[in-house]
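Rest of the complex left out; these chains stay put.
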Amino acid sequence: MIYFRSDYSQGAHPRILDALIKTNEEHTDGYAMDEHSYHAAEMIKELIGRDDCEVHMMVGGTPTNVITIASALKPFEAVVAPRTAHIYIHECGAVELTGHRVLTVEGVDGKLTPELIDNAWLEFEDDHTVVPKMAYVSHPTESGTVYTKAELEAIRKCCDEHNMYLYLDGARLGAGLTCPDTDLTIQDIARLTDAFYIGGTKNGTLLGEAVVIFDDNINDHYRWMIKQNCGMLAKGRLIGVQFEALLEGGEDSLLYEIGRHENRLAKKLKDGIAACGYEFDGSSTTNQIFPIFPTEMVRELEKDFFFYDWAPAGEGKRVIRLVTSWGSTDEDVDAFIEAIKKF
Amino acid sequence: MIYFRSDYSQGAHPRILDALIKTNEEHTDGYAMDEHSYHAAEMIKELIGRDDCEVHMMVGGTPTNVITIASALKPFEAVVAPRTAHIYIHECGAVELTGHRVLTVEGVDGKLTPELIDNAWLEFEDDHTVVPKMAYVSHPTESGTVYTKAELEAIRKCCDEHNMYLYLDGARLGAGLTCPDTDLTIQDIARLTDAFYIGGTKNGTLLGEAVVIFDDNINDHYRWMIKQNCGMLAKGRLIGVQFEALLEGGEDSLLYEIGRHENRLAKKLKDGIAACGYEFDGSSTTNQIFPIFPTEMVRELEKDFFFYDWAPAGEGKRVIRLVTSWGSTDEDVDAFIEAIKKF
């Protein structure tokens, strides 16, 4: 069985696992108040070229989203997101559990635009309506698409006009930063957002994300928010140790290396599939691609490949999702392309 | 100034105020545990022809919606509603504050349909997605439209298929029950829903609604839910006393009489406006109508009439909302029609 199921089906990238093994018997203070976590935070500040921020080692993507949103918003404030956003579709109402509406707009290929944010404000009237106070974007999006620098700048400008926060979910940031389709750098993201996170789980760590927060209000007592929302690990250094390994080398680090590897293999897959005449749902250029195949062919492929049978795509056809990961190989991709040539 | 602003701009209908005056010096137990509240509950059970239910005197529409929804749902469960629903548009995220998503669908003239409920389930996958567990309808809707018996039966059937609750918001139930456009009776509503409420505030009381709940799970400790959600009045008999006056006479009671009065005047308004060649937004047949006028005409009308300047309606035009109330008169309506004839 060859896996294109997800970028979290294996354990840690070997270099990250090594870091865990090497530090295993060290004694450190708990709850991410240790030298590894502090060092990882410093490495991130250096990478983004700013130190007017707080960096926290987080246990996962959903807690990072929930805690950051809940730290930013007053009870009656809402976060604006595309209807396909992870916080709306795949977090089981975790944001709403903290009392806030995820105010959805339709989205354009998984992305938010200034116009869509303006539209969200059309629903606003007065003290009978929630206040759209934060814009949520992910880079890449759930659809694998990416923002350009100009696009994110336009959203920032729109947020400023509405006095809104801009938050970027970087669950797959490595793939986003190394996607040839966009000029958006991590320094740009640090310049344009009030908070964003660098995903570890989907980029080679066992678990963990690193959130970077520039806004004073969001930063206020953020560690209390982590604890109260079930997001604090006793052995917090686990995440710090992994991020040290992930970030070593700056733009040559594993964060980028894994992203490039994933994107390269995804493009190879996509090109191979396209060469066979198949079409795709959406326009992803990162490590998730969404080819459309005849249903029967999908059923056959499932015998040798493990992937996500995503959605119907009209009569007799299915969209599937193929994801490349740090552990994916050229051989995996070649095997898939060979397989579809048989149909 | 003539008022078509809302059905809550005056105090109580005189017969309701009389009931308050007559009972003012009585001593009763607090928190709606008094003979008036109990009697009003019995009157409702008689009216609907069922006594396998609990009836509670509630302080307002938003608390009734919030408390009933929160009593019905587990944390990860959602209520499905049209995007124009009061709980989505005009309650400032009160449902979300209790941790539940209002899962919106587009709505057809303000109404929910079985197809729309089915669509909401398309977003459902597994333990990463909220569970659509309740359908919310209002009768009449925010757009003034009404459900027919067949329509509500179809929604009930759909809810049964999905194992969902059906809840009906009757903020303006008097107008709904007396609308010639529908055959839906209060006995039908009692038969088809798991819970519904009879609106007082928008039907002649100073404040207060009466909720009727058939489902055991929703009924469990409902009074605790009222108290915990800030909805319990110390002098709870206020609402009971008013509902006694509102319901005296069953289908000849003030509940129906005010509804008929409002609908008759609204129809007279609508016919008069239509006769002048103007169109309407939506197809309301109850006590809210939404004519479309040139913007300049709206500005002129505002000098003598107080109404809601609702929304833009294309180049140089506005939708306004006119609402008739227990205190509206034929003279009010005649004056408005005379006024628009001048344009």
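We call the chains A and B, going by the order they appear; numbering starts again at 1 in every chain.
Just so it is clear, contacts are C-beta pairs under 8 Å (C-beta built on N, C-alpha and C of every residue); 3 or more make two chains touch, one makes a residue touch a chain.
All of these numbers come straight from a predicted model, not from anything done at the bench.
Q: If 2 of the identical protein chains are displayed, how many copies are present in the complete complex?
A: 4
Basically, only the chains that are shown with their structure count from here on.
Q: Can you give the whole-Å distance between the Cα centres of subunit A and subunit B?
A: Result: the chain centres lie 42 Å from each other.
Q: Inside the complex, what are the residues of subunit B that reach subunit A?
A: 75-76, 78, 89-93, 96-102, 104, 123, 125, 127-130
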